[in-house]
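Shown next, in structure tokens, is the structure this report addresses.
Removed from the display is one protein chain of the complex; every other protein chain stays in position.
Here the chain labels run A, B and C in written order, and each chain numbers its own residues starting at 1.
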Amino acid sequence: MSEVPLLAVDDLAVEFRTRSGTVRALERVGFALARGETLGIVGESGSGKSVTAFAIMGILDAAARVTAGSIVFGGLDLLTASERTLQEMRGRELAMIFQNPRAALNPIRPIGRQIEDILIRHANVLPAQARIRAIEKLAAVNIADPERRARAYPFELSGGMCQRVMIAMALACSPALLVADEPTTGLDVTTQAVIMDLVADLARREGMASLLITHDLGLAMDYCDSIAVMHAGHIVEVAPAAELFRAPRHPYTQKLIAATPRPAARLGDLAAIPGGLPDLRRDDLPPCRYSARCERRGEMCDETLPMIEIAAGHRVACQYPQ
Amino acid sequence: MTALLSVDRIEKRYAVGGRGLLARLRQEKPAFLHAVDTVSFTIGRGETVGLVGESGCGKSTLVRLVTRLIDPTAGAISFDGTDTAAVPAKRFGRSPLRSRIQMVFQDAEGSLNPRFTAFDAIAAPARRLARLSAAALKARVEEVAALTGLPRELLGRFPHQLSGGQKARVGIARAIVDVSVQVVILRLLDDLKRRLGLSYLFVSHDLNVVRLLCDRVLVMYLGKIVESGPADAVFAQPAHPYTKALLSAIPSFDPGGKRNAVRLSGEPRSPIDPDPNVCRFYGRCPKGVERCATAMPALTMVTPDRQVACHFPETEPKIARSAADKALNGETLSS
Amino acid sequence: MTQSLRHIRYVLAANPVTGIAFALFLLLLLLALFGPTLAPYDPLTSDTASALQAPSSRHWFGTDQLGRDILSRIMVATRLDLGIAGASVVLAFAIGALAGTAAGFFGGWTDRIVGRSVDTIMAFPLFVLAMGIVAALGNTIVNIVYATAIINLPIYARVARSEANIRREAGYIEAARLSGNGEARILLAYVVPNILPIMMVQISLTLGYAILNAAGLSFIGLGVRPPTPEWGIMVAEGASFIISGEWWCAFFPGIALMLAVFCFNLLGDGLRDIVDPRMRT
Partner (left out) sequence: MLILRRLAGSIPSLIGVVIVTFLLTRALPGDPAAYFAGPAANAQAIADIRAKLGLDRPLPEQFLGYVVDLAHGNLGNSLTTGQPVLIELVNRLPASAELTLLGLAFAVAIAVPLGILAATRPGSWIDHLCRMLATAGVSLPTFFTGLLLVYLFYYLLGWAPPPLGRLDIFNTPPQSVTGFYLIDSLLAGDPSLFLACLAQLLLPALTLGIFALAPLARMTRAAMLTALSSDYVRTARASGLTRRRVIFVYALRNALLPIVTTLGMVFSFLLGANVLVEKVFAWPGIGSYAIEALIASDYAPVQGFVMAMALLYIALNLAIDLAYGLIDPRIGVGA
């Protein structure tokens, strides 16, 4: 990927001020995403996946503070851009879909109108025209009878249908990047497959890059070009999907693969991940936050935590990658 | 050998609407939601049967019927030879069978009384059912806790002071059985099955987990069982189109993903007063034909241990095991 | 137990306002118990010579139109005002909470009966209903307690009913059924203990309202009859002197009334912080 990446996150650190101390949610997070590429961010809950997504969109809540790093999108550092510029870009150049779609839609406003709001705001479309364009967008996400459905409210639609509306809203102005935060976690398996296929097809057709945040390693394998594995606020390994599965080098990635029930696996093959996530409020955290749970731990682990490029696009943050 | 549990044409219907004062005045005939519709199956002694289906298919209602938390609208359940439907749910608490049919909840958090310590939670059923003396009760609770790998000093803690895994173990200790995706818990279930000779009805929407643990599997769709058989056989050659769609929807760990998968279109039919002679899957089924809309396919024996409820079951192996699956199988990364 | 004590201390430290309210509550309790003995003067003996004197070193809160010391009357009145409010809240809680929990948990007919009767009481503006009841039954203290209890009852019934309803299908209730408990036993041993904390918040909030209500009734002549010292009556008697400038007759009993209500409202908010599980870090 020689040309300038669409999105380049570098050395990103985020902290949350809470009553019970400062949580160092993210530390030295870095990855790049080319135009039209799909990157998956995988990790257990509480690993900081969603915080990364929210930081990119600039919608972290008030208690959060970005203490370091840069998020360069299309040549502009989002962290230093003004709120006005960000507001212009959100929904037009970068868009997001969320986990439980029904809660993420305005309960007392017809879904058609919610799409029109975005079209009127970003695509300077006249209200009358916006109504027709909104119906087109609904049709584009395979919603049957879009004319009638546009007047429906979220409580009248199924989970899968609501997520399609979310996708229609996100892609209304054909953004360059789609961030998807656990988009299908609450949905049934069959609906999940349909939604993921829909997102993949639309992304390919529009040449849109997408960032898939998920705890389901299998989903990431199936739908992402490359995958970043996160643990306790660190990116421990980034690699093309096939390579990551065939030759994982970080101990945590290996354990994660071993602990995920796969079609071919037998109960005996599965191994649990020992221990738990470290308490991110402590200020004496070691450089490698996996060391407490790692059986490959050596003295080098206490000094620094390198990010070694062991193959094209395959980087691992470990002193003893095997 | 007689089955430990046999369920015969069980049904459960809930009245929907039409119960309000106004509705009764206008004599509106109340509509009925057919949550469970003539379901029959058996569980052998020491056998683990998986119950798979998506939300709204009626599996949780079926479970509450089997554990006698609710009364069936029709049909019979016999446990170890005695008819359990005779004792109404309200008074089932006092029947000797109560202690022999237990249930564990997926959501460990919600299933523990926030006001009870771990000890109380485990002791409650034993105290009610086994009528043990205090000392005997304490010993029994500690024994069961040890069996499920719950450290003794945690017994005095409240739920909000326990981690997810510990809460799941308390749930297990309470009912000796738990369902949770975490490998350690799955491993524990398998271990307990051998040591205590338990039989499970293992309910999940995650087919990978079901395949790991279950001998046989039942696939449910909108209140009816559409396919049942040995787990490996059903997973290898699904006969019912819905099972095929379910299986192809599971992430296959085949990088680059497969685009020829079977995808369901449209929305599920309404379970309220469904037309008795239209196949519940008609409309979404890739193979739906005119006959499916006129005659409800019955659950018929396809091979000695496999049943399918479809006019056009696929018995011969259609989808060859994908190359990737075979490669992966040989080269698994056990620790 | 130490864990919750530490938590209470943590919450009190976190927002000092609750601490002040707690101190105020102790003061009120003290006055209610020992008011008469602590009062500098006898609240009832009138001394027309020193009527309507402004607050002075001898009479900190001044004297009323009959020359009685206002400070002493306020201190003695505490027992009556808190007593009326306390009795009516306990009555309302006992009936309301139980009826509400049963309605929420068992549903069906119990729910319909309790629901209908609560709606009927709620069909009246609360204070107006209290007026109607006391007017009909005669304004004795007992009737004021009944009236205030009746209008507070719906608040408990509604809260208990919704909380019980949510918990009816909770996992641990089904688990309790699984371990062979009868429905009634589940209600008392599993549902009620989990509702109590939320009810405590309601109790302190309605205590404030009950005091206001009782004083309101006295103010319009439906409450305690003079010369018994009670905050509402004292403000009513002092009202006519406001226009002629003797502000203290109505001012001090009014302030006492406001502080008492303020204290219980703050306690209610503070309790909500302690009780609300989300707050428990």
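One rule holds in what follows: contacts are C-beta pairs under 8 Å (C-beta built on N, C-alpha and C of every residue); 3 or more make two chains touch, one makes a residue touch a chain.
Computed from a predicted model, the values in this text were never measured in an experiment.
Counted over the whole complex, the shown chains touched by the missing one are A, C.
From the options A:A104, A:A242 or A:L285, the residue with contact to the chain not on display is A:A104.
The residue from C:L52, C:L71, C:V89 or C:V261 that touches the chain not shown here is C:V261. Although one chain is not drawn, its touching partners on chain C can still be listed: residues 116-117, 119-120, 122-129, 131-133, 135-138, 208, 212, 215-216, 219-222, 235-236, 238-239, 242-243, 245, 247, 250-251, 254, 257-258, 261-262, 265-266, 269. If you put the missing chain back, the residues of chain A touching it would be 57, 59, 61-62, 86-92, 95-96, 98, 100, 103-109, 117-118, 121-122, 153, 155-156, 166, 169-170.
Methods note: only the chains that are shown with their structure count from here on.
The greatest centre-to-centre gap from chain A, using C-alpha centroids, is found for C.
Chain A and chain C have Cα centroids separated by 52 Å. Distance between chain centres (mean CA atoms), chain A to chain B: 32 Å.
By the touch criterion stated above, chain C contacts chain B in their complex at residues 170-172, 174-183, 190, 193-194, 277, 280. Contact residues of chain B toward chain C in the complex are 64, 67, 69, 90, 93-94, 98-99, 102-103, 105, 107, 110-116, 121, 124-125, 127-129, 160, 174-175.
In the complex of the two chains, the chain A residues touching chain B come out as 144, 158, 160-161, 188-194, 197, 200, 216-219, 221-223, 241-242, 245, 254-255, 257-259, 261-272, 276.
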